[in-house]
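Here the complex is missing a single protein chain, while all its other protein chains stay put.
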Amino acid sequence: MNGDKLLEIKNLTVHYESFDATVHAVENLNLSLRHGETLGLVGETGAGKTTTVKSVMRILPDPPAKIVSGEILFDGQDLLKLSVKEMRKIRGKQISMIFQDPMTSLNPVMTVAEQIAEVIRLHEKCSKKDAHKKACDMLELVGIRPERGSDYPHQFSGGMKQRVVIAMALACNPRFLIADEPTTALDVTIQAQVLELMKRLKAQYQTAMIMITHDLGIVADICDYVAIMYAGEVVEYGTREHIFNHTGHPYTRGLFACIPDIFTDQNELEPINGLTPDPTQLPEGCRFHPRCPHATERCAKEHPENIELAPGHFVACHLANKGGNENA
Amino acid sequence: MLKYIVRRLLMLIPVLLGVILVVFTLMYITPGDPVDSLLGDNATPEAREALREELGLNGGYFQRFYNYITRLLRGDMGICYATNLNVATRIAQTFPNTVKLATFAVVFAVILGLSFGVISAIKQYSFLDNLVMSVSMIGVSMPSFWCGLLLMLLFCVQLNWLPASGFDSFACVILPGVSLGLNSAASIARMTRSSMLEVIRQDYISTARAKGQSEFRVIMDHALKNALIPVITTVGMQFGLLLGGAVLIESIFSIPGVGKMMVDAIKARNYPIVQGGVLVIALAFCLVNLVVDILYAYVDPRIRSQYK
Partner (left out) sequence: MSVIAKQTKTAPKKRSKFQETWRRFKKNGRAVVGLAIVAILLLAAVLAPIISPYGPNDQNPRNRLQGPSAEHWFGTDELGRDILTRIIYGARISMSVGLIAICISLIGGVALGAVAGYYGGALDNIIMRCMDVLLSIPTILLNISIVAALGSGLENVMIAIGVSSIPGYCRIVRASILSLREQDFVEASRAAGASDFFLITQHILPNCLAPLIVQATLRIGAAILSCASMSFLGLGIVPPTPEWGSMLSTGRDFLRDAPHVCIFPGLAIMAAVFSMNLVGDGLRDALDPKLKD
């Protein structure tokens, strides 16, 4: 069972430490992903999604971020134990990352071909000229005319820039791709195009992927598995079908209730009451209980364990059990 | 780009005309008669009158300004009262020394400022960072002429390593150049640090790290080039301050530069030299600013595409 796992995060805890407060960004997080699969990481802003994936890349800003404990196994090898040099060989080659905002994730003073060629030159032994050639090929692959390689980022639109970023991330044919809200900053029509492109390339190269998003529509479109994060913890994890059809956690249900449904005659959306908790002062017990419509006394005292609702479908909620969750 | 440069050069004309007008007016209202110092008290009124006529000192404000401008357009900047040489010749004698001094100071300031600024930024809040920032705060506040005197005291009087005056060898440039450049080095270090801190937080730096690039190359290739853009402005502004500061430093180290020449000229009411000197310095300053703007375009493609 462990053998075919590409990525396995075990008990990851990350804190941001400043001199007067500690932010519990990620607490005791467990996740795993098999070859070629896509995992959707869903949650509100500040839930610790980006921190989690940046820990995998080991590009958290240190200080203030500190990986307190845990293991991140990639192909059975603990990334957190690698030397800086070994880690550099993995970044860009084995694991690539697409950042949220294409407007800022490209270096404004380098041409796009230079930026793609940079990652190729770092990981493949080839001449400058070959790297440039390959960079232009990559541009063509993502639907940009190769001769535009000598243009600078400001000469591209947002959607085009994100295509460049995708070309850069896939240039060395990585086995694992992290996409941090790759479409949030784009127009809706462009979003669809970029997602389509990612889906196609993912299928073509058999790349495993973690997709961070707060758009459940994207999850439905592209992900095999879903992990819902709340205040630094995974509160629900399972296959897409399970999460969508047999929602176990009140928070997940809240997320679904926030999506307008044009087919039913809804008067208003149901927002989740309250705000994400202050990460320096997390509530006792279940972290969601102050906002949970079903919270009991037990929720305020005891931190919930993971309950396996169905094989592979985990929920961290006191109220969830195999029978009772549907009408809780 | 060429069109832009030509346009900028044309825009210099009204500014330089303005400079001439300001300096001419100031010299016009300056009390005292240069003829007194040239001929002494015993000169006959006829001789005085003849000299006034020859120097173009007769007539009203507009007449004299007209005379000055028409001569200037013919390339005649006037005669230095003190040496009877052409003003252009005097400037040709002194200007290279000022350029040498200012260039040394700029190079010193850029090298020192950039390296300490970068180190300070990548080691933010470390002991080194605090040290560099405290020293640079003192450096910004240090009067260059005082710094020059202290350096002179240490290296010329106490240690006897370097010459205290004269300007005939490289050793002579070091002390004045360092005291002139110290303020600028400190400003550049502070600017570089804050600009680097800004850039280091950008997403494209994370992108570069995510590619597997080494930390050193991330800083040198990706961060520094972006951080340089605001630093270039500072360097340009510093150059103007350096040209001014040269006036003081040249006086302390007895360097025969434009600055010392002009201070002496102002004291002696040697108007043509003052007018010519200010004009040349203003021109140099404007040209440096033009170079800075072109450099800008060279570093930042976003600005480059605006010029096309």
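Letters A and B name the chains as they come in the text, with residue numbers starting at 1 for each one.
Going forward, a residue touches a chain if its C-beta (ideal position, glycine included) is under 8 Å from a C-beta of that chain, and two chains touch if they have at least 3 such contacts.
Keep in mind that this is a model prediction, so the values were computed, not measured.
**Student:** Please identify which residue in A:E147, A:D187, A:D278 or A:E305 touches the non-displayed chain.
**Tutor:** Only one listed residue reaches the unshown chain, and that is A:D278.
**Student:** For the chain left out of this view, which of B:C80, B:A208, B:L243 or B:I273 touches it?
**Tutor:** In the full complex, the listed residue that touches the missing chain is B:L243.
**Student:** Considering the complete complex, identify which of B:V132, B:I205, B:I219 or B:M262 is in touch with the unshown chain.
**Tutor:** For the chain that is not drawn, the touching residue is B:M262.
**Student:** Among B:P14, B:G60 or B:G75, which one is in touch with the chain left out?
**Tutor:** If we include the chain that is not displayed, B:P14 is the one touching it.
**Student:** Spell out, residue by residue, where the missing chain touches chain B.
**Tutor:** Touch set of chain B with respect to the missing chain: 14-16, 18-19, 21-23, 26-27, 29-31, 124, 137-138, 140-143, 145-146, 149-150, 152-153, 157, 194, 197-198, 240-241, 243-245, 247-248, 251-252, 262-263, 266-267, 274, 277-278, 281-282, 285-286.
The rule is simple: only the chains that are shown with their structure count from here on.
**Student:** Can you name the residues of chain A that touch chain B in the complex?
**Tutor:** Residues in contact with chain B: 54, 57, 59, 84, 88-93, 96-97, 99-101, 104-111, 118-119, 122-123, 152, 154-155, 165, 168.
**Student:** Can you name the residues of chain B that touch chain A in the complex?
**Tutor:** 202-204, 206-215, 222, 225-226, 299-302, 305
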